[in-house]
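The other protein chains are all here in position, but one chain of the complex has been omitted.
Here is subunit A:
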Amino acid sequence: MSTNIRPPVSMRRRPSRSVPATITALLLLALGVALVWGGVVRLAQGGWPVFVTEPVRVLGETGWDSAWGWTGAVVLLLIGVILLLCGMIPGDFSALPLRAKPGKLTGTSGSAEAGDLSAVRGGENVVMSRRAVARLAASTCDHIDGVASASASASSRKVHLDVTTALHDASDVQHWVEDGVRSRLAATGLDPVPEVTASVRVRN
């Protein structure tokens, strides 16, 4: 058996930037199809289609220092900056890490000391999705006295709650909510426990 242990299954990902990638890939594909179409039309019919001759004519009449020339330069710069930022900004993690104790291998036949063996040789990676953290936080609020309704949003470092209460003194509810949710998230095993903030709205 090989002793090389591959890295743990990656459960915490950063955004894969599939939206800008898909848009750019579609534009590349469309450009490719247009060029092939233009080439085939020229070979088959002997003349260029309008979507090839017209841009060439317009670019042949446009000067670099004209308004269109400057606009083109600015558009190219803007597209470049947007693509560069899409590729370089790491983005938020999709899930938060949870602490967990490693499991033990039990009941293997012919192995007296099986109970002492770890069930996983390499890394164990336990996470909770941001959506799950938000649902857990909102669900915890439903059990707190004075909370009429609650919704939550979670990032990898922060959980924010929007709470509605029928009580006149909202400050007490805010403390109860923040403390209650913080202890629930700590009991859930989130490590580190995200910062919990709450906005309380008094319902008339």
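Here, a contact is a pair of C-beta atoms (placed from the backbone, for glycine too) under 8 Å apart; a residue touches a chain by one contact, two chains touch by 3 or more; residues count from 1.
Quick note on the criterion: contacts and distances are computed from a predicted model.
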Which of "Alkaline shock response membrane anchor protein AmaP", "NADH-quinone oxidoreductase subunit M", "ABC transporter domain-containing protein" or "Methylenetetrahydrofolate reductase" matches, in UniProt, the chain that is not displayed: "Alkaline shock response membrane anchor protein AmaP"
Of the residues listed, A:Val74, A:Ala166 or A:Val202, which one is in contact with the missing chain? A:Val74
In the whole complex, of A:Leu83, A:Ile144 or A:Val193, the residue touching the missing chain would be A:Leu83
Given A:Arg14, A:Lys158 or A:His175, the correct residue touching the omitted chain is A:Arg14
Touching the missing chain, which residues of subunit A? 1-2, 5-11, 13-18, 20-22, 24-40, 42-43, 48, 52-53, 56-57, 59-65, 69-70, 72-88, 95, 98, 100-108, 114, 117-129, 131-133, 135-136, 138-139, 187-189
